[in-house]
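A single protein chain has been omitted from the complex, and every remaining protein chain is retained in its original position.
All chains are identified by letter, namely A, B, C, D and E, in their written order; residue positions are counted from 1 within each chain.
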């Protein structure tokens, strides 16, 4: 089984960090490769960053489909950028890390809180909670107020702020679990869980497992209805490469 | 990894059927055992059947905890009977097949329909959809109008009615996937999917995979807040055996 | 008119307390009897306690139906355990005290808060509020953090904590009424109302009145659809007594 | 106990019809008087009719308060016109017949449909269902397409259309109970219930019982917060009579 | 284009204030006239005040229709009293200031708070947010706790309390914009916006622009379905003037 982890931002070191964290948790038979777009923002901290990165995600899925042999994709940014678009481009399951973390959190608790990086991106999590239906299950979206790349550049300070915010969530929110709201927090869940004494769900690992699950069950992304391959058509300019995509034909699943 | 499949009804042949279907999909390292309560209804087709079976589910979890070495439980009836109660009794994840199927269905489609056995149990699925937050994702809960045990006694006739109802769901509901709404349909998903041309999600296999996922990630059922072990206390009469349960103490996870 | 008050826990003194409180409020023509299950927990403070007590509630309804002449049932635990199951077993109305209190609270206020015993059972009230549709009407579910049986063993201390929490609800929540979230608080509503200056709704009395109302109007529990009598079927083990229940036949309403 | 039935329209014969139907169901100790506004529409079949009738309802409550000795009010039009305004004018409970019918319907069924008079007023029922929180419990709002006053002038034809629509609701909607959506249908519920074989809830009788319930329990309309007596102030023109209302002072409850 | 601003209360000085504020913002081709009912409360601070003022609003629309040549109406009280009734009486668009402010606020922010006058009327804004669908977009309904007419009599003190509450909303609520919750605040939005540094939306001006928009687009109030002209019928007493309204016939749009 080959799963492709797509980091929607273009920071290769973050791709490596997430890949490394995920590899440790992959099933024995799972090959986990990782990539990031050639083009896009170095981190995703706004609606605009997210919109641009959605194209990068689609690019990486198209590359993967061209390459062949990829059984599922993980979109490793907590805003789940371009998720439905990516699903249209392949029969392989495509899992976002925000949805994955929300799903698993509801399986081990009745209420959870999200601890994310910047307050301004909290709205993205709120919108996803509403769209996915988990609005009532989440008590609060909290921010540790650290820029995404500080997770790499100042890991200790960033880690302490996350721990502090998780402790506040535990003490004030009436919750049973915490969702880490950034792909850059991959690998931290066990340690945080031990420190704060609650189950802590991190999205990259959660999505990896959901991807493995769907592949093992042979459940593909639906091609009946709105997730069917896009109608081939001309694209112009820097997106000309998408013209006359013939995805259904080449797919052999 | 040892996962215990609990059939909430007392029909051992249905336990065997579900176990057999699930074993084929278990991960290489997974040991899958199965049990059903000593006491309870032979099938679950009403709120009353479900309430009684919830105690059977709790019994089976307690047996499992006494036995030791069980890493996760699957509750294999589409009403998810006794799910929150079961979660209180163990640190191991406990997954219901209805919730599992709903979760996975949202990952491969934007809208799905449920095809269950009897119309009168449709309300149970509707209530779960509302409680879990998947209400907007489900277009319609449909019934093939077959009693649960007919899935064993008249498999061909039952199968045909399910196929017919799935085809109607595909043609009329504007959906991308179908959820099979009964544990007794375990093992049928691939064949139905081929016949109707849509992803078909079946709960026993879905729950198995979510259970494997949580165990692999080391995410336990929360013991912070309302899913903590029940306060030990006296029980009377036929439930006297639950008195002074000391679950937290004996648990070593 | 004969109404049977079912205390879902097995503490006879609490049954007596609730019965005594309710009798004082029963209509002139109402006979109010009370019972508790032979088997079950002495108090209900967890999802597990609640699941076990649901069977006790069903047992008591079956006893009542065998006995005959009972016009309605009240299920006197704030989690409304086994409510839909109980409704299937009889044509008589069956009223839960949580739902009853919520219904009446919306008739005299636009927003209310709930004051219950333990924080960990608050989630049960939240789930019921969502299921019944009163989610927007309730500002907050509060807990006085007193174990249920302390209401009997340390009534003065318990009472003071309830009063304090009700006063906080009045001062902080922007509400017009308070719902008492435990059957063990039966009889306290008038005194609390006088102390805090708000309408206070208590569930046992509320359910008694709703039961009397439905009986007086001749409105039975629906037997069309999902609340119809359960299909008779075999049960095994300690639940064998439920086998081949022939409720529809024996009922003469 | 003195309950005042307020018919929000000005057709005295409909007041009499509803009064007569309700008196037969009143508790032994209940005195039931009835009135209708001096001013307003002869029937209520639009948002405009309803807005005007809300003032009539307030007038009748003020008359009742001036008169004294009235323990509760029933507002007997299915749009519950002026309900919150009426509640501000008195400590006595004020119950609308739509809310009352919805509340009781949820106690004996999991899903119900409404059968009302004119299609154009269906939206009023829909808005109330959303506001009260019963939106998910109602499958469908149906109209027999009969003008309100035809219930009096052509009772047989009207009755047949109602029966036909109720039968369609039973056969097509997957429901357990029917709510009659017009005060003019008071008295018909038992006969319709027998003909269609479902519990049928009618609002005037339902509201009577809820009013009796609240009075028996001593639960007043909240005067804490937004349902407190209106701040006295000048009114002008034909509403000058409302100037400097001093309701709190004169009330002695 | 002729737009009529209807102040639902009877305080002519407040009509003048709102008219003056709106005129400054009217489009070049817009004639803006203003009126208030002959009868009703001098300010609207309760459900009762609102119910009475709804009739005044209808009266003013009827006057306008009799007069002729009016292209749209604005109902200038933040509870949008009588809005649906008014829409039935005319083909001209009728816009409430609360709905208008909510609509525009969602166009420039993802979350907003409301700052209104009295805490007791907050519930009216909450109900409207739920009815209109903006419930999730509003973080909080806040009150500066100033009686409506103090906006005129003590403008400086009132203004300072509004500013203070807006600043608290900005600092505590996680919002992007503020909605002013009272018609009496017309004209203050620019100054408040400058002081607190957020977009501030005021309803009178917002409604004026929405009214101009609909007229410019030639979009009338629907006369298909529930907003059609009311069925002509007798009215009695002080409302006799509404008898046999023949609105559809006289309208020539």
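Methods note: a contact is a pair of C-beta atoms (placed from the backbone, for glycine too) under 8 Å apart; a residue touches a chain by one contact, two chains touch by 3 or more.
Model, not experiment: these values are computed from the prediction.
Asks: Out of A:54, A:138 or A:177, which is the one that touches the chain we can't see?
Replies: For the chain that is not drawn, the touching residue is A:54.
Asks: Which residue among E:28, E:69 or E:241 touches the omitted chain?
Replies: Residue touching the absent chain, from the options given: E:28.
Asks: Going by the touch rule given at the top, which residues of chain A touch the chain that is not shown?
Replies: Counting over the whole complex, chain A touches the hidden chain at residues 10, 37-43, 45-52, 54-55, 58, 82, 84-85, 87-89, 119-124, 127, 130-131, 147, 225-228, 230-231, 233-240, 242.
Asks: Could you list which residues of chain B touch the chain missing from the display?
Replies: Chain B touches the missing chain through residues 110-111, 136, 174.
Asks: For chain E, which residues reach the chain that was dropped from this view?
Replies: 25, 27-29, 84, 87, 93, 95, 99, 103-104, 106-111, 132-137, 170, 174-177, 189-190, 197-199, 201, 205-206, 209-210, 212-214, 216-222, 224-227
Assume only the chains that are shown with their structure count from here on.
Asks: Any chance you could name the chains that touch chain A and chain D both?
Replies: Shared contacts of chain A and chain D: B, C, E.
Asks: Chain D-chain E contact: same residues or different, taking over half shared as same?
Replies: Same; most numbers are used by both chain D and chain E.
Asks: Just the number, please: Cα centre separation of chain B and chain D in whole Å.
Replies: 44
Asks: Take the average of all CA coordinates in chain A, do the same for chain B, and state the distance between these two points in whole angstrom.
Replies: 27
Asks: Residue numbers in chain B touching 2 or more other chains?
Replies: In chain B, the residues touching two or more other chains are 84, 87, 119, 122-123, 127, 130, 135, 225-227.
Asks: Examine which chains touch each other and state the graph shape they make (line, ring, star, complete, other).
Replies: Shape = other; not a path, cycle, star or full graph.
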